[in-house]
Every structure is written in structure tokens, then in C-alpha cells.
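All protein chains but one are shown in place.
Order as written gives the chain letters A and B; numbering starts at 1 within each chain.
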Amino acid sequence: MRDMHKNADVIKSAKKKRRMSPDALWAFILLIPLFVGIGLVYYSALFGFTMSFTSWDIVRKAEWIGISNYRTLIEDDLVWKAMSNTLIFLVITIPAKIILGFLLAVLLNQKLRGIQFFRLTYFFPTACSVVAIALVWGYMYGADGFLNQMLQGLGLSKVYWMDENHAMSSIAIMTLWVGMGYIALLFLAGLQNVPTDYYEASRVDGASKFQQMWKITIPLVTPTTFFILVTQIITAFQMFGEVYLLSGPANSTLTIVQYIFKEAFQGFRMGYASALSYILIVVILIVTVIQLKVQKRWVHYDL
Amino acid sequence: METINEKHSLKLLYFMILLGLGLIIVLPFLWLLLSSFKSSYEIISGSNFIPKNWTWDNYVKVVTEVPMLSFFRNSVFVTVLATVGGVFASAMSAFVFAKLHFKGRDTLFAMVLIVMMIPSVVTMIPLFIIMKSAGLMNSLWALILPSWTGSAFGVFFLRQHMMSVPDALYESAKLEGCSPFRIFISIFLPLVKASLATLAVLNFIAHWNDLLNPLIYLNSPEKMTITVGISYFRGQYVTNYPVVLAGIFLSLIPTAAVFLFAQKYLTKGMLISGLK
Partner (left out) sequence: MGFRKMSVLSIGFILILSLVLAACSSNNKSANTGTNSGTQAPASSQTAAKNDGEKTTIRFSTWYGPGDVEIWKNVISRFQAENPNITVEFEPLEWGAYWQKLQTQLASNSAADVIGMHVGIVYGYVEKNQLAPLDDYLSANDRKDQLSESLLVEGQWPKDNPKQYALPWHVTGATLFVNMTAFKEAGIAYPENGWTIDEFKAAAQKLTTDKRFGFSVPTFSMAAGLAGAFGTEPTTADKLHSNYNSPEMLNFKTWLHELIWKDKVAPNPKDLDKNIDPFVAGKVAMAINGAWNFPVYRDIKDFEWDIAPMPSKDGKTKTYAGPDMLSITQDSKNKDAAWKFMQFVIYNQQAQELLRATGVPMLKEDLANDALINEIAAQKPAHFKVFLEGVNNDGIGYAFTKKFFEISQLELDADVKIMERPDADIKKELETLHDQVNKEFEKQ
């Protein structure tokens, strides 16, 4: 036995010198699929950038037109409309998701009977396809749909859910309904990571439940909050399915990705669509970088 | 200090709130199910929640007039192949990053991480052009092949778990002359089954529910998956939308089944990614 170990050590040190090449070769081979995938992403970034300076409809040859697409972009009302729609959406959903998700997580953290059942139920909508959700909500949002019938049954007046002014908010409400459970589960994980010692110590010092929440829980959960903030904003900027299926009138629910889709696959203006994609990517990157820089100020990794 | 009674009533309050919220979550699904048994006349005129005259018409219609079954078949085909291939590819790459040593490994891994940050919209158009040149338009393979490169998230996720497997296992297997590939297949894959399952479930859900890619690549109804299929065929039932509701309900059954089956893996996955 001991001999084997000694041999192993000897062989190990001898192998250390040779370990570089055979591993590297294998790594190269085994990573081929990944290279293709990653390569595609980086290639797309470059290709998209180049394409954004052309005018191309796939059928005929591409034509170099310099920054013309970007100039059109700036003057394009629809681009600004899409951006403002997304902004409205963000303003409504992000704070609501975080606050409601957090409160829900606190509830789900309680030792109650059947708590697992509740956790699953709230999470279920996230697992459903956007087609199922958007179509069902679309019918419910109709002028004589289920929601209005309920409101009128309660003696309230009906709401124009999908009209010009409310369509985006209605979609926001729907995504809130879908995502609340998922956010809550993320917060739940964060909550369960807070060491109970802090609570014990504070209780000895006479802290109230509210103070505990404010001074311990919330600060220590900020890493999770940060993760949610970053990922939800990136997702919101790329929203497509919901607005494609549940379009509001007069571009009130147009999003950038939807506009890109229209230009690329319906209008066949590939150059312009690429320019739009690029602008979107830049915006997302800027927003994310800003968030990363600012996190030092409010995210506590330790008390 | 709270009394036992106060504690109990607080718990009751929490329970009631959770129940109320739960009802809000469940209500649209309940409406969906009940309304799928209503005739179009009832939907238009009635304001009743529960159907007065239950009818199976909508389900019959949606299965005979709409190629629902071929939608299902296509969705199953794409989802299963894409998930299996994708998880395998991610696992293989994760293994390389976790256990193999080679120059530039960490830089390469950083590049993988960066990809996670890049919005997916960047590949939408270039991938379309590649697929078109490869003659894969209107083919289900256009939906399957891209995922066979693995995903940045998958690689990151699985690498965590693989790193926790003792190096000694890898080393001693190598000493016995096994190639890294064999070590991967015979030793590591079985050891990280739990994470594989979690990733598989997440991928399954993502592929099953994918709308954008089928929308771009699938042109003829017999190739369509459930997501685009339903969205295209609702136009046939403009004055009779309970039929669409029946179709939607059918499409949710597999989702629910997988969801129940995978609940353990999903919540675990949430915990792991939440820890980031």
C-alpha cells in the first residue's frame, strides 16, 4: 500500500512536467462544441456590427451605406417609442417585482403547513410558455373579457386594459403575475442564507421584528437583490413574446426586439435591423456596467 | 413578547395572505380550464364563470381541425434532442474547465462568462443567415443544432459542481491510462447527476416554451412546434375562441407534468443560482 502511494507521488511529479500537452490536446478536442458556440457569439457581434453599415434585403447584394442606418435610427420615432415603452415597463415592474417578491419570500420563509405547495404554485407560471400566458391574459383583458366582467359584477366600471394608454401597463401586470414566484424563490434562497446568529443577537438586544427586517434582513439580502436587478433589467430590454402576441394599438407596446424582428424578418431590412440590435446591446451593456459600478454603494456582502 | 395566541393568529394571517395570493395565481388557469368547455355563444353573452352547458366540442375541434398532434410531436422532437445534446455539451465543457489544465484556461473561461452577459439578440440575425445558407430553413434542426454547442450558463453552472469532485479521482483514473473523455463519461457524469438533472429541466422548459426561434425558422404548419402553432391558428377561431383555449390547455399539460416531476430540481437550482 505505502509503496503504491510513494510510486504515485513519484509518477505525479514526473507527470507534472508532461501534463501540459496531452491535457491541452484533449481540452481542445472536447471544447470544440463550445468553441463553435462562443465563436458564433463573438462572430455575430462583429458581423452584426459590419452589417449595420449596409443595406441588405437577403435577395440582392448588400450595399455599403456607411452610418446612414444610424442616422435614420436617431430620427426614427418608433425607436424612441420602443425605448419609452420599455422604460415604462421597467419603472412599473422592477420596483414591484422586488418589493412584492421580497415580501412574498418572507411569507414563504415561514414554517407553515403546506409551504412547499405554495412555493410551487407561485412558481408554476414561470414554467409555462409565453404563448399560453399571453393568449389567456389577452382574452381576459378584452373589453368584455373575464376581468371586466368581474369588475362590473362587483359594481365597478370596466377598464380599457388594452387600449393605447394602458396596454403597456397591462402587460407589465401580466409579467408581474408570472414572475413574482420566481423572484420570491430567489429571495427565499437569499433569506435562508442569512445566519440566524444575527437575529438571535439582535433579539437579545431588544430589537423589534421590524427593526430586524430593516437592519439585518434587507441589507444582507442585497446581493440577491442586485442579481435580480441586473438580470431582470436585461430580460426586460429583450422582451419579445409577450408584446408580439398581445400587441397594444398604435405601437403602444412596441419593444426594441420586436421592432428588430419586424425589420429583419418582415421588412427584410437586415442592415437597419443590425444597427438596431447594436444600439440595444450597447444600451444594455452601459446599464449593466453602471449597475456594477454602483453596487459597491448599496450591496452588503457582510454586515 | 408575543403570546402563543398572537403567534398563532400571525401564522393564520400569513396563511390567509398566501392563500389569497395563491388564488390570484390559480384564477387565470381555472378560467382557462372552465372556459374551454364553453360554447362560443356562452363566452360572448354569458358572464358566468362556470359553464352552463359543458361541451367537449372545442377539444374535438382543436384536435381534428388543427394539427395539434403534429405540433406536439415537433415540440417533443426538438426539445428532447436539444436538451440532451445541450446538457451533454455543457457538461463536457464544464468538465474541461473544472479538471483539465492547459494554458489560457482561465482566460478562455472568462470569455465564456462574458458571453453570459451578452444579450441573446446579438446572434439572432447572423444565425438566421447561417441557417439559411445551410439550407436549414423550415427545418426542426435549425432549432436543435445551436444548442448542441452548450450554453455559457450551463458550463458555468455545471463547473461549480464538478469542481467539488475531488481531483484525486481524475488523477488516479488518468494514471490508469483512461483518456479524459472516458473519465468524463464513466466517472464524472454519473457523479454530477443532480446538477445535470437541474440543467436538463431548465433547458427543457426553455426549449418547450421557445417562441422566437420557431417563429423565425419554421414556415409550414406541419413543421411548427406548439408555441408558434397555437399562435398562428388562433386566427382561425376569431369568433370561437374557446377552441383556442382548449388548445392552450392541452399545451400546458406536459408543462405541468414536467414541472411536478422536476420540482425538486427546480427549487434546488434556484437556490444555487440565488447564491451568486
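The working rule: a contact is a pair of C-beta atoms (placed from the backbone, for glycine too) under 8 Å apart; a residue touches a chain by one contact, two chains touch by 3 or more.
Remember, it's a predicted structure, so these values are computed and weren't measured experimentally.
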Chain not shown: contacting residue from B:12, B:30, B:44 or B:194: B:44
Residues of chain B (touch criterion as defined above) contacting the omitted chain: 43-45, 65, 67, 69-70, 72-73, 76, 132, 137-138, 216, 219-222, 232-236, 238-239, 241, 253-254, 257-258, 260-261
Sites on chain A contacted by the missing partner chain, in the whole complex: 55, 57-59, 138-139, 142-145, 160, 162-164, 249-251, 265-266, 268-269
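The rule we apply is simple: only the chains that are shown with their structure count from here on.
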Chain centre separation (chain A, chain B; CA means) in Å: 15
Contacting residues of chain B [partner chain A, same complex]: 11, 14-15, 17-18, 21-22, 24-26, 28-29, 31-32, 35, 44, 47, 89, 92-93, 95-96, 100-103, 105, 108, 111-112, 115, 117-130, 132, 146, 148-152, 155, 171-172, 175, 179-181, 184, 205, 208-209, 211-212, 215-216, 226-228, 230-231, 234, 241, 244-245, 248, 251-252, 255-256, 258-259, 263, 266-267, 270-271, 273-276
Interfacial residue positions of chain A with respect to chain B in the complex: 8, 11-12, 15, 19-20, 23-24, 26-31, 33-34, 36-38, 40-45, 47-48, 51, 58, 104, 107-108, 110, 112-113, 118-125, 127-132, 135-137, 139-140, 144, 146, 149, 152-153, 177, 181-182, 185-190, 192-193, 223-224, 227, 234, 237-238, 240-241, 244-245, 257, 260-261, 264-265, 270, 273-274, 277, 280-281, 284-285, 288
